[in-house]
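The structure is given below, and queries will be raised subsequently.
Every protein chain but one is kept in place in this view of the complex.
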Amino acid sequence: MVTVSKESNQRDGSRAPVITTGVWQWLRSNLFNSVFNSAVTILVCLFLYKIIPPFVEWAFIDSLWFSTADQCRAGQGACWSIIPANLRFIIFGFYPYELHWRPTVAMIILIGLLFYSKNRNHWNRSLGAIWIAGLFIMGILMRGGLFGLTPVESDQWGGLPLTLMLSVFGMVAAYPLGILLALGRRSKMPAIKTICILYIELIRGVPLISLLFMSAVLFPLFLPTGLTVNKIIRAQAAIILFTAAYIAEVVRGGLQAISRGQYEAAESLGLNYVQKMRLVVLPQALKIVIPPTVGILISAFKDTSLVVIIALYDILKTTRSVLGNPSWMGFSPEAYIFLALIYFVCCYAMSNYSRRLEKELHS
Amino acid sequence: MQNGASLNSVLDKRQGISFLNDQKVRAVAYQIAALCTVGFLGYYLFSNTVANLQKQAIATGFGFLGKQASFEIGESLIHYSAADTYIRALLVGVLNTLKVAFVGIVLTVILGTFLGIARLSTNWLVAKLAAVYIEVMQDIPILLQLFFWYSFFYDILPAPREAIEPVAGVFMSNRGFAFAVPEPHLAHACMAAAAVAGCFAAYILHRWARKRQEKTGQVFPVFACSLGIIIGLPFAVWLIAGAPHKMSVPELSGFNFQGGLNVSPEFGALLLGLVLYTAAFVAEIVRAGIQAIGKGQTEAAMAIGLKPGQILNLVILPQALRVIIPPLTSQMLNLTKNSSLAVAIGFPDFVSVASTTINQTGQAIEGISLIMLVYLCFSLLTSLFMNWYNKKMALVER
Partner (left out) sequence: MSDETLKKGINRSDDNKMIEITGMHKWFGDLHVLDDIHLTVYKGERIVICGPSGSGKSTLIRCINRLEELQKGKIVVDGIELTSNLKNVEKIREEVGMVFQHFNLFPHLSILENLTLGPIWVRKIPKRDAEEMAMMYLKKVHIEDQAKKYPGQLSGGQQQRVAIARSLCMKPKIMLFDEPTSALDPEMVKEVLDVMVNLAEEGMTMIVVSHEMGFAKSVAHRVMFMDFGRIVEENTPQEFFNSPQHDRTKLFLSQILN
């Protein structure tokens, strides 16, 4: 039996029997594609209808943006004026008013560094040097005392620069420490392995707040009598110790994912331990775990808000101070929503980047 | 490897290579160096601490636990007054932490699972709303959320006199939530007993139905019947007892509500913040778990002729749970650790009480050690559970 179909190399033009995607068709296939879904859609729309218009009225229509506190109280809508009226304090804390250009420049440098590092083409040896130089410049700008800049004690640093610095310095310092801990945990030497395991499990088992308490109350006791270290530095140390344990676990996962063949190939070439790790294993392992590492950075950024509890003036504490002011009392929702927006924008940008990076690295 | 190493060292010695290059000697040397460093550091910190404590005349030791606490605690599951000891106060704190953790975990799992499934819904509106919720809640710090809900209670909700009543019997004011609850009645104990009996009966029914299916192949609607029994038996008891329906309704008396179940604004804010925050992470875990089961499994099950409900129960869920449970357990531990932030909004959890204790006695080392010890216990229990679960459920491979 022989059946030979028509010889035709071009599609004979029969179009797909799909109605051109208009709004109606999209609605039908996405919102009303079954009885259950239709009912749910209607319920959800009703719910949104009850919530959104009143919110829009409160937040935008009746709201005041640049008024005084008394005018706000007389009105019914949201008092967004609390933000512009107190913006400098919320963002910069107790930093001297006329010197605000310095933390601003420091933050611009930091954001510039972050954007520069986003591009994977820039990931080479000089990146580390650029970061160190950038952080050094930031430190000098904030601290002053050199190059004719008036010194500003670190207990006056506050607001957004403090939040950014605690997270970024924390992450930068915790990263090498975390790598060492991960390597130590995988070591065959029992003493070193035990020390690392004890450290990692202890730190991961306790809440960050207990470590912050420790930094506020116990670290002064650990230091020789008479030597005082600034509260911010102590809190920074606690954040570094905390983050390092989590980085250690993530890096450990990366080390485990590298096949034994890689280790063996490096050894058979005659590389010693340090060379093996530095040239063969770590470059691969660290690359694999970049996405969860960015996740830790995002968590560190959010966790800096906890320094409120030990009375450090990060951006959350400065906001709460403003709310404690009798004239602006009672407008907490507006202030917190503003803060939430700042955090959301930063964290969303970071997690978006992490997701994109993961896709790129996987393909 | 062992033999190779000793052979090498024998060869080295024969060739006169120095003692210090021997692998084993090196290892011992490194470890001694590490232990010495740690030991020295520890000793240094210790001696500083002793000197400082002496200088500031701070007491040491746990003797303070037996002394009188002299501070009040806002809410407690057990009887407590300022005349009780510190250790009792700390116990109140632990119980409060457990209360928040327990209720929080149950609510989080429910909400998180619902959100995770909603995120995968075929309804675009539902899926998008769930995705927006998950993204937003994950990116705002938990402490900020706690402060927000706390201010919601105190700044937005009105005084008890003008309390909002969204549903009959539920009152929302800046003194917290008040619910109408049934008045305690003897029938309640009997209903609880009936519910337990119902669970037993359902278990027995399940076993009987399974044996029957193995023998004859017929399927019995076990789930529906079990549900009926567990709900029906207590209901029957309730009817027999005369259907007691007297409610303890919160009534405005003075400045607050009396009667009914009262939830303080601190507890309410803490619970709300923790649940809404952690549920976003749980939703992602559930979603990833369901999506981790490859399409091929569903197709193979369909090709055999299994119905969608059967596919979910027999093929997808058993595999998805394996993927979901370990990270879910981590999140539950995170919720417990995050509950320590209660100290910032005035809910008397363990950290909060311990903090007050430290302030009063000045014994910071003992206090912070206690905090760490309690949370390490929680972490240890969680790890043990996870290890046991992973071993039990591990897919058998070569």
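Should a chain be cited, it is by its letter among A and B, assigned in written order, with residues numbered from 1 in that chain.
Following the convention adopted for this analysis, contacts are C-beta pairs under 8 Å (C-beta built on N, C-alpha and C of every residue); 3 or more make two chains touch, one makes a residue touch a chain.
For clarity, every value in this text was computed on a predicted model and none was experimentally measured.
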Omitted-chain contact residue, chosen from B:Gln297, B:Asn359 or B:Asn390: B:Gln297
Absent-chain interface as seen on chain B, which is shown: 213-219, 294, 296-297, 299-307, 310, 314-315, 318-319, 322, 395-398
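Heads up, the rule we're going with is that only the chains that are shown with their structure count from here on.
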Averaged-CA centre spacing for the pair chain B and chain A, given as whole angstrom: 24
Chain A - residues contacting chain B, complex: 30-31, 33-34, 37, 40-41, 44-45, 188-192, 195, 201-202, 204-210, 213-214, 217-218, 220-225, 298, 302-303, 305-306, 308-309, 316, 320, 330-333, 336-337, 339-340, 343-344, 347-348, 351
Chain B residues touching chain A - in the complex, by the definition given at the top: 27, 30-32, 34-35, 38, 45, 48-49, 51-53, 55, 121-126, 129, 135-136, 138-144, 147-148, 151-152, 155-156, 337-338, 340-341, 343-344, 351, 355, 358, 364-365, 368, 371-372, 375-376, 378-380
